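Here the complex is missing a single protein chain, while all its other protein chains stay put.
Up next is subunit A:
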């Protein structure tokens, strides 16, 4: 209010006099003292001005008070009262006095100031770290490049910050709808967390991730991290990918199949979307390749963070080298721990990271190191691999107490997927990599030399937070001999690009085209699996395959939906697609083993998983109860939740493909009240989920020295410790899994599903096994004939491509191999003959130090082979069969063999017909035909079960040797004339002579009389008298004629089924039993059934 204040004006002074120098004041206006005051005032003002000339007067209070340092104030109740006049009058005497309030206020203000400082320091630290990243100075340049070019390559070495910073730079530059792909799911989650934190959006959803089961994406999301596979599927749904403006493809140098493929797809996509921005991020290797692929896109190279890393080569001496069967020698590793203890004082922090090839190696080294650690009390040994429970995995991020180092023993998961700060020492040895063999359709984890690029990557792990040391357990000359880059996975992995409808895979423009032969192999493989038809077009199964992140199991799903076995098949399919919930560490624990006992099924591992899942579901009261239940049985709860999610995904997929009737109204049913109730419950659950997410940002814990010991023994001390922790938590921390679970699923619906697949009748179980086996085909293994004489641990099996494989120790059959043996006691003539031979169908052949079969099911050999095999070859009297060119079955009685073969042929024909019908049916829905097929289905499943259960034919089975397979077939030598005569017997089916094998192709899978037998070649002409059980035919027939008759002859009751209505496709082959037959003898065209033709010919 110094509007026009003038100190010298008498009016202004008079006004002040009115305030200070009134009549009753100490100094009164007009007195000499009053005059003196104004004189002093002028002098004082002059003095002040003089001081201001010399320097600036800050106008600070003369007395120090800490209160002055606080820039905020708070209007509390006492002040409100004071300001709002004192009409409240006397405060009650018992309340706080003025002084107490003042004291409290002061603390309060200091507290507010403190919280401000705390948050501000966090922000400042964050910004400082961002600024210190090597990439920071390129921020402007990156944004400019992206604005001006459709494709930009950002190349930077480990630690330059590209993965976390580039997306943020784009966000801050105003880009939205950004997608950033990662090769691994775990990276999506951790990057989304980090970037949302760094972009100050920790509690918002501006930055999110999307992986197989989970997404944090909302409408507010501007930046999403997702896997390459997921983006590919999004492209399948929206070829333009219009939901994104900017795509960042990270880690392109890793050259995974998905990534290479994605780049190829994006290259085409860019032609249609000139507005799309693509940023490739890579390590500084092979940059030109990427730039050239995208029309010489500009490259921005960023140096990595420069902490020096000292490299020491310590090749393992020959006597410490391991042979294949032996355990890894821990001595070279122990020496490194000792060396660190000797050379570096414990106050100098820094942890050790050891790379090993597999879980077995990890536990060997862990055991040895733990002894050393317990002795020295200077180390905490922690394993890190993907089969550990999440809680155990998480421990590697915790902090060791002072004077103690963490020793993390890891698979290559820590090479790129997980970054552990504070690592100063790295031990690098030869490491196995999981790769995929498209021919054998199995995963192989084989030891092979790592590439220079990946060993550099590992070395880099030592220098993330300071100077480090890298010990390489091989010679420098080995390093020089490494391949410069990892062999691109595209050369090793089967292609399923056909499913993307990109035309001929051979003409696809890859960044680095794989050999045409390997693409050809992949296409053949897809045909084998039934994903492509013979013309190379996508089948319904193929379409399904393309939409799911899994493959082997999907056939199973389609088959299951047909036989009303959808619920158990869904569970098994889901269980086989996630990692096993059975924790390895608890395998030795006798308590777990006992608790698990009733879950085991000696039918096979998929059935054990089915039992486990059902038992867990039935458990009902989940939450804490579930966790306890899982722990008692040594189960990883997370995996079970994954199964639930995947199961639901499968189910949705089947529904969307029309393979499963959607239970419309089931969820929306119920009274309005019930719906409201559910709605409010969901709201409550959502709130719980939010609350949990807020709590989640807890700080890293400090590890206890005993941490590692507990793990290694897997003892119950850990259990007790955890229980205690759980109890502490239980109060406020409601199980978040449970909450998410309830949000996603209708629990009651799930219970219904469980009851649908519990207590499978032996009939259903047999059928289910057949479906699982057909899904897993061609992954079959034959028990070695001498297994009965071997120890449990020495049981050997043979697959088509690999002899001498063993059952993985986690399988039920590893502990109970007798169920696979042919029973001794049934009166057999020779040792090998039996009707009880079995085969194993398996999910993967995992090749580590031994080739292992995982997730096995046992199935009756003969019946299963005849029902699922792609190729069955016979000799003339069908006493000898060769299946898929590697399994030979010999029958004592050709008569029996013939009978079972022809039953199998007709069952399969029926089955294929239904399958075709089912797949084709999905779009056109005619209820009338469906009803018919349902009844027929019932009959088919009856037939299949009877076939599986009651086939009692004595036979021998063996694997053919390489030499035997060479001279297996007659080859092309047939006289066309005799064949054309036989050919006439097959209506609809064109039984053609096989040009390669010789013999006759009777169906797509059965080739008659192509095996070169030591017996005579003309037995196909030998006829024997036979009576048809259906019609009254009694006549001498050749085996082929007899089979043919059986295939077409129906029991009298169903002879005239109007099958035309079923499917147009099958009409030509099945609907009409009669056909036009031209008889050469009487020179007439007759319309006859094939039986009638036979009769006619005889006349």
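As a convention for this text, a residue touches a chain if its C-beta (ideal position, glycine included) is under 8 Å from a C-beta of that chain, and two chains touch if they have at least 3 such contacts; residues count from 1.
Quick note on the criterion: contacts and distances are computed from a predicted model.
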Answer for the undisplayed chain, UniProt naming, from "[RNA-polymerase]-subunit kinase", "Vacuolar fusion protein MON1", "Cysteine-rich DPF motif domain-containing protein 1" or "Binding protein", is "Cysteine-rich DPF motif domain-containing protein 1"
In the whole complex, of A:71, A:274 or A:762, the residue touching the missing chain would be A:71
From A:201, A:227, A:392 or A:799, the answer for touching the chain not displayed is A:201
Filtering A:48, A:82 or A:122 for touch with the omitted chain leaves A:122
Contacts from subunit A to the absent chain lie at residues 55-64, 66, 68-76, 112, 116-117, 119-125, 127-129, 131, 156, 158-164, 174-177, 187, 190-191, 193-194, 200-203, 217, 219-222, 224, 243-244, 251, 349, 397, 399, 416-417, 419, 421-422, 465-466, 693-694, 697, 700
